[in-house]
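Shown here: the complex without one of its protein chains, the others still in place.
Showing subunit A:
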Amino acid sequence: MPVVKNDPQNRRHISDYNVRGKIVVVRLCLCLAEMKKDWSDHALWWEQKQQWLLRPAWTLDKCGIHADARLTFTPQHKPLRLGLPNGMTVRLRACFSGPTFRTVMGICKLLSMRHPEELSLLRPVEEKKKKKDKEAQEEVYDLTGVPLTSGADEMYRHAALCLSGSVPNLYNGMPAHFADSPQTEAVYKMLSISQPPPAPEVIAKMYRPASVVDKAHIHSRWLDSSRSLMQQGIQENDRLWLRFKYYTFHELEPKYDAVRLTQLYEQARWAILLEDIDCTEEEMMLFGALQYHINKVSQSEPQAMMSCPAMDDLDSALQSLEVKMEGESSSMDMLLTSPSISASRPKRLTLKGYKQYWFVFKDASISYFKSKEEGFGEPIQKMDLKGCEVAGDVNVAGQKFCIKLLIPSPEGMNEVYLRCENEQQYSRWMAACRLAAKGKSLADSSFSSEVKNIQAFLSMQHSNPGAASAQNDENINTHSLVSPRYHKKYKPKQLTPRILEAYQNVAQLSLTDAILRFLQIWQALPDFGVSFFVVRFKGSRKDEVLGIAPNRLIRIDLGVGDVVKTWRYNNMRQWNVNWDIRQVAIEFDGNVNIAFGCVTADCKIVHEYIGGYIFMSTRSREQSDTLNEELFHKLTGGHEAL
């Protein structure tokens, strides 16, 4: 029978072997592996039947192999080009022989991401010919050199270790296998630090699902978790996407999840930029502000995320003591220095326009006087800013720097407009108002950073929109932060103050907190985590949409988009698939039965999705150290279960 030896160095040797059916697989392998080389990763692939011969003790007869069989002796691990959630491509060696579920475990281990069960692989959206040329020049991070522990047991053990939350050994703040060379260190940096905002043109060019049906088509691309890559026709050096598939993120822990958090953030960010998930304008502005902040912070302190030793109790106590003492003494200081802040005299809006007053900012309140000379007497009015709402109205080009204050009082809200003369003054007063609104005084340690933040943000307005596409670190086109819909609706200049407004609520967040906040808001969106499939319900004549969410199934009218009915997994009694007619049938409490056939995706994918979510919900906090692979396959595998 012909056996093809797939050897990357020596091309292919095709040779005929005369073997008896009684020979066991392992013996055959040994015969083939006579050369001085490490053949341990090789195994036999039976092309016609699309299956691996992985049981060494079975005879060829038992495997069902006859003389006409064509076997290939080939490595089980082959290079794969993997598109990550952040849009980058990594070339790495992945397992082509085990179930995809295990392949993903291996990949996640290599990328040091915990909870591989939440991710899966899918075939990328076909790109147009024109783009193919471009792709050739695309930067590919190479990880194929990193030694892979081939044994499945080893992989198991490591996955368990990762899951258990025990601190992985870190070198230079990264897992050991990344610390080998500068190249791999660069890869780790790419994995764990979020990418700068994409140029608006890039966003506009990318594929955006326009309708629910488009979204449903994406989900038809998921690979089958219970079969191997080879079985699903994936070849060496093929391109696949790695994505979070199940939207239940178990125990996000910044300490261990640097890569996982970053990639999750990137996936969420792209989902929002590409309008994969709908949100309101206010939410979009907040997402924009958070992206801006995350980008800014991750560039200024790239190391902070890796080495974040929890501050010692005493340290924090001492620090807060310092702040306290500082605070006490400098509330006097501010009294002294406040005239210098207001030296250029902000103005106040009255009905007739702005009128000049002498303003003094002290503690958490603003007083104003007719003139500087009267600044020691009784103010005309004193406004306590605690709990007030602060908004900016800025136009750098028009030299307009206004602060709008909405100050609560028993009678209602007082609207006050302060007009500053220049950027410098505006940022100081704005920062002071922001702090005062939170009940902090000027002496608070965050004052200067607040001022800097505002100044940095204002600088975005300096650039004119034409030159904005040439980006640098300091200067981001605000169109990079929002989805194309808002590119049409607003100019970058108009967008800046809106994002700035939202930004002020998040400017003080640390990098990790900002990322977590972004994810939280994303998860709080009503459509979060819903994967769509076009299906046809039993007894119905038209196509409808089935949304599969982490906790429920949703039946959606395809035409109108309204939710027709929701079923929760909690009420689910059983579900099964009739593989003959490819129909999924589910029974809920109270004798509710539904059945549907799938239109846009294979029913195996739908079945796996539902089973996967139920598997996710069986994970408990106490037993996070074990990944019950067997259970996953039981729940998702259908008739091909292990």
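Operating definition for what follows: a residue touches a chain if its C-beta (ideal position, glycine included) is under 8 Å from a C-beta of that chain, and two chains touch if they have at least 3 such contacts; residues count from 1.
In the analysis below, contacts and distances are computed from a predicted model.
Peer 1: Could you tell me which of "Protoheme IX farnesyltransferase, mitochondrial", "Calcium homeostasis modulator protein 3", "Ras association (RalGDS/AF-6) and pleckstrin homology domains 1" or "Probable U3 small nucleolar RNA-associated protein 7" is the UniProt name of the chain missing from the displayed complex?
Peer 2: "Ras association (RalGDS/AF-6) and pleckstrin homology domains 1"
Peer 1: For the chain not shown, which residue from A:Asp41, A:Glu185, A:Asp238 or A:Glu389 touches it across the whole complex?
Peer 2: Considering the complete complex, A:Glu389 is the one touching the chain left out.
Peer 1: Using the document's definition of touch, tell me which of A:Gly87, A:Pro209, A:Pro408 or A:Gly597 contacts the absent chain.
Peer 2: Answer from the full complex: A:Pro408 touches the omitted chain.
Peer 1: Touch as defined at the start, partner being the missing chain; which of A:Asp142, A:Asp238 or A:Glu283 qualifies?
Peer 2: The missing chain is touched by A:Glu283.
Peer 1: Could you please point out the subunit A residues that touch the chain left off the display?
Peer 2: Output for subunit A: 248-249, 252, 278-283, 286, 313-314, 317-318, 320-321, 324-325, 328-329, 331-333, 335-336, 363, 365, 376, 378, 382, 387, 389, 408-413, 485, 519-521, 523-527, 551, 561, 566, 568-580, 611, 614-615, 617-618, 620-622, 631, 634-635, 638-639, 641.
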